[in-house]
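One protein chain omitted, others in place.
Right after this comes subunit A.
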Amino acid sequence: MTKRYGKTLAVDNLSFQVHPGHVTGFLGPNGAGKSTTMRIMLDLDAPTAGGVRIDGKHYRELAEPLSYMGALLEAKAMHGGRSAYNNLLCLAQSNRIPRARVDEVLDIVGLSAVARKKSKGFSLGMGQRLGIASALLGDPKILMFDEPVNGLDPEGIHWIRNLMKNLAAQGRTVFVSSHLMSEMALTADHLIVIGQGRLLADTSMADFIATNSRSYVRVRSPQHEELKDAFQRAGLTAVEVGDGSFEVEGADAAKAIGELAAQNSLTLHELSPQQASLEEAFMQMTAGSVEYHAHHPGDPTTPGAPGPQWGPGWGGAPAGDDTEKKG
């Protein structure tokens, strides 16, 4: 689907599927088009082209949609002058959800004590919980949360993570957006990454981690050429990085390198194991979204391709040459 606001292309030919039984993470930096996509899924916004089907139907064709698909878009999308209970009650009534269910979901999200309080006095975290309660109201098969951990305290974040996992374990479809990779790494089984409205990756979390969580050892020595020869003799693959240091794959390579340097009486100025974080991988992926898309649309291996792009001298020509040699 595509969504255009005037000249701005918010969502550009985005296409993906979300399946039941998993937590699917919808990841992208701020302004990537996540919320717009979610609003289109709920028929709140009309797409400029394309459309969304939920089990073959448009959202607006669903009879009593809350029992089919529940969504949290914004924390405070409720009337502040109305109590939490009444805000949920009027939603429940419109979809013929029994009154008792309102008390039930308020209990699930831990708001029973403030059920009769006006929702305008709620903190962001409480508002978020109320929004989650409204999503759970119809006991739906499909759940969608837009940045659910926003405003929650650590205990609340922990709670929402477990809630999402449990909902997925019950066979439901859970679709959750975030701009934090670290958050997704803890909850999602599957990842859909977008940047500037385009699909950048549609991959399982396990694959994403395997591809992107590269560990390596950085080595720096004033005797650069001698060290390079030593590596070659020892059969170690060292990648030369632009600033004159080497990168050797594997977190436990440090021991071998240290011993190798000692044997050859080489001075080392740096010998440090490094771990590329998923957050870095995500930032790298979205920063250059346009370029990546042009070469390999939707190819999950492209943005996280191992190699000197991780080093400080990423993008330099010599580093590129080394990638070739290594391959």
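The criterion applied here is as follows: contacts are C-beta pairs under 8 Å (C-beta built on N, C-alpha and C of every residue); 3 or more make two chains touch, one makes a residue touch a chain; residues count from 1.
In this section, contacts and distances are computed from a predicted model.
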Complex member absent from the view - protein name from UniProt, among "ABC transporter permease", "DoxX family protein", "Predicted Zn-dependent peptidase" or "GvpL/GvpF family gas vesicle protein": "ABC transporter permease"
Residue touching the undisplayed chain, where the options are A:C90, A:L124, A:A169 or A:A287: A:C90
Among A:G21, A:G51, A:G81 or A:G121, the residue in touch with the chain that has been omitted: A:G81
Residues of subunit A in contact with the chain not shown: 39, 42-46, 59-60, 62-66, 71, 73-74, 76-83, 86-87, 89-96, 134
